[in-house]
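Inspection log for the structure reproduced underneath, given as structure tokens.
For this view, one protein chain was removed and the others were kept in their places.
Letters A and B mark the chains as written, and numbering starts fresh at 1 in each.
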Amino acid sequence: MRPHSPWLSRNNLALSAAAVLSACLVAACSSSSSSSTTGSTKATSSPTSTKPITIGASLSLTGDFSDDGQAFERGYQLWASDVNSSGGLLGRQVQLKILNDNSSPTQVQTNYQTLFASDKVDLAFGPFSSLLTTPSASVAARYGYALVEGAGGAPTVFASPANQTAHNVFDVSLPIEDEMIPFVNWVASLPPGQRPKTAAYPMADDPFADPPVQLAQQRLQALGVKTVYSKIFPAENASYKPAADQVAATGAQAVLLGSTDVPTVSAFMQAFEQQHYNPKMFICAAGPDQGAAFTSAVGKGNATGMMVPNGWYPGYPNPESQKMVSEYVAKYGGSPSDVNADVAEAYSVGQVMAQAVTGTKGTDNAKIISYLHSGVTLSTVQGPVRFDNSGRNSSAAAFTFQWQQSGTAYKQVLPVSAAGSVSIINPKPNWTS
Amino acid sequence: MARQIYQAIVDGILVGGVYALMAVGLTLIFGVLDIINIAQGVLVILGAYLSYSLETRLHIDLFAGLLITVPVMFVIGVFIQWAFIRRLRGRERTSMTLLVTYAVALIIEGILYEIYGPDPKQLTASYVQSSVHVFGFYLSYIYLYGFALAVVLIAAIYALLYRTTFGRSVRATMQDHTAARLIGIEVNRVAALTFGVGVGVTAAGGMLFGATNAFNPNSGYDLISRLLAIIILGGLGSIGGALAASVFMLTLESLVDIWSPEWAIVVFYAVLVLVLVIRPTGFFGRPPVRAQ
Partner (left out) sequence: MTGPMLGSVSRQRAAAGLALVLLAVAAVLFPVVFSSPVVTNYAIYALIFIAVVTAWNMFSGFSGYISLGQAVFFGSGAYAVGIAARDWHINGVGVFALLPLAAAVGAVIAVPFGLVALRVRRHTFIVITIAVFFIFQLMAYNFSFTGGSVGVSAPFLPWSPTTFNDRFYYLTLGCAVVAVVLAVLVKRARFGLQLRAIRDDEDRARGLGVRTMRVKLAAFVLSATITGLVGGVWFLYLSQVLPPSGFDPLFDLSLVLMAFLGGLGTISGPIIGALLIEPGQLYLTIRFTNGYLSEILLGALFLAIVIFVPRGIVPTAGEWLRRLRTRGRPAVPPVPAAADPDPASSGRIGGTR
């Protein structure tokens, strides 16, 4: 019989190695992450009687949502530097701690646990996207933090079990379902002969893109606009052209595209152009609101007439907003109309939190939660903010924007009666190139 | 309805050409080196970015730019094989090649993010948006040119494989590495050069992909799974199979898209599973090669 197979003795080594490794690793992870906190709970250069207010956030700096995540980061940081240069909050400087979640739900949960339990931040800002907001809300609810965010507006965020129990999610931006209502109202205001007779509703498979288009479809059908195409397509490059070709084949007079990003819109526009199809009205859930990223992808000439709903635009005649835009341009370059709406959303998150802190004279999250649910109206660069019971901003203004003047000007066009609206280009001009 | 069907068939054939160009490199690499190159998706994107740089910085036309991007990618391919793939052997070779090609994909993706950033880009040219009116359909020029390019390049590879001495070495290596070595073929050199050819062709696929889709460094992932399905269906190592499978799958997907875009992609994979159950070697595949 052979002597003991080395397998077992190797396994001894392996087992003990596993034990030692596990202890070392997690100890290393935990101790390093708390020591890497850049002076969050220790007073550093600030006056000895006041500690900085630390605010933690997890953002998608890489991965699927990276361009939006990075715009958000810039918004948060712009807000923090503005607050600090005017004396801080309650006399204390604000310190941001932003972690990257790589657009992954597992990472987002780990990040917030790290921020709450290890870095012990005072307050929390939300991540980017409804899909990441739901797990973050659970973590925040368990730790008792309010989660003020600007990019998680899908119905599922407000309906999530954690939020329904703890009521700790506050979305400062426009709830997405209502985004296309101004457009619908405008169509209703046109004389029946000028309304589109047919409409197509292609939607990407995403909780952000579909609700506004579906709601608009219901309302437009009630107005007598015939639905000639209404399908959900996968949010994948290869699926855009077939769907777009199908829409082009219908010849619909209006297209309401449930898009989440620029590539979807540009793929549709390109396919329409190849098919020599030009809808009279073309509105997208997202994409044309991305400033330069949009016009450089589709070409300035083609951008003319494209419409997109949003709660904000660079030309918004709000003094705080104008100041933020000029600061952004000074810091990052480009022109005002290049400023991404994400920046304004992030900035508004900061503003709401600041007003909550000054309103409750402290950083107690429970007090902040009840303050924000008390029906108080706050002001931000995106306009007024007032939260309902589920954390939706019920005062959010829904605007619709349109690219004009050969793709160089991004103008507010709807609601027609709102201050700052210019006349809408209708019908959409033909493709140029 | 009939019009939609014809449109779908035409679309499917034309887009199939683009996918064929992207898949040919993958199947060639598989046939000779017996590895699945997961980095293929990212290599397509790399080709697209190279064409993008040539177009925006030096204003070189997309097709003319291929004269530069194809050799560049060829060299990159040879390097990757020589540096990383060559030394993989042993029982765990399959998982090793998966990991190595995945690692290479990560590195290339990270570098592309660093250089170009995450904003989506697209290749533009006069013929990208315009189309020709034929029999009541609009056929966009870029797809027509692309399909023609695909046919030409695939024919060229065929000629390479069947009419040159090098091609004969490649085919011998495909059949049996040991036997090839015995008759004096330098298998390592053949492998490296073939990898290079495979990646070089991918440059053309990348250009076409970039002209017909907006892309960013992350776009490679969606692609690789479809390309894998195509080459398995066409038969691992079969060039003509890659073209046939691409056209077939894309046309089928296009047709199902009329009814439901969501289920169209599922059909793609479901057909693959179905065909493999009936015929495990795909359309034109050969029985599995004995590993070296």
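We adopt the following convention: contacts are C-beta pairs under 8 Å (C-beta built on N, C-alpha and C of every residue); 3 or more make two chains touch, one makes a residue touch a chain.
Everything quoted here is computed from the prediction, not taken from an experiment.
Note that the absent chain touches A, B when the full complex is taken as a whole. Of the candidate positions A:63, A:88, A:301 or A:359, contact with the unshown chain belongs to A:63. Residue in contact with the omitted chain (choice from A:50, A:113, A:194 or A:218): A:113.
For the options B:14, B:36, B:139 or B:174, the residue in contact with the chain missing from this view is B:36.
Against the chain not shown here, subunit B presents residues 30, 34, 36, 38, 84, 87-88, 90-96, 98-100, 102-107, 109-111, 113-114, 221, 225, 228-229, 232, 236, 262-263, 265-266, 269-270, 272-273, 276-277, 280-282, 288, 290-291.
Hidden from this view is one chain, which touches subunit A at 1-19, 21-23, 25-27, 29-30, 32-34, 36, 61-63, 66, 98-102, 104-107, 109-111, 113-114, 116-118, 131, 134-135, 138, 141-143, 154, 156, 160-162, 164-166, 205-207, 210, 234-235.
Heads up, the rule we're going with is that only the chains that are shown with their structure count from here on.
Taking each chain's centre as the mean of its C-alpha atoms, subunit A lies 35 Å from subunit B. Touching subunit B in their complex are the following residues of subunit A: 62-64, 66-67, 70, 205, 231-234, 236-243, 245-246, 249, 261-263, 266-267, 270, 273-276, 293, 296-297, 299, 431, 433.
If you check the complex, the residues on subunit B that touch subunit A are 3-4, 7-8, 11, 15, 113, 117-122, 124, 126, 128-131, 133, 138, 140, 212-216, 218-219, 222, 226, 253-254, 257-258, 260-262, 264-265.
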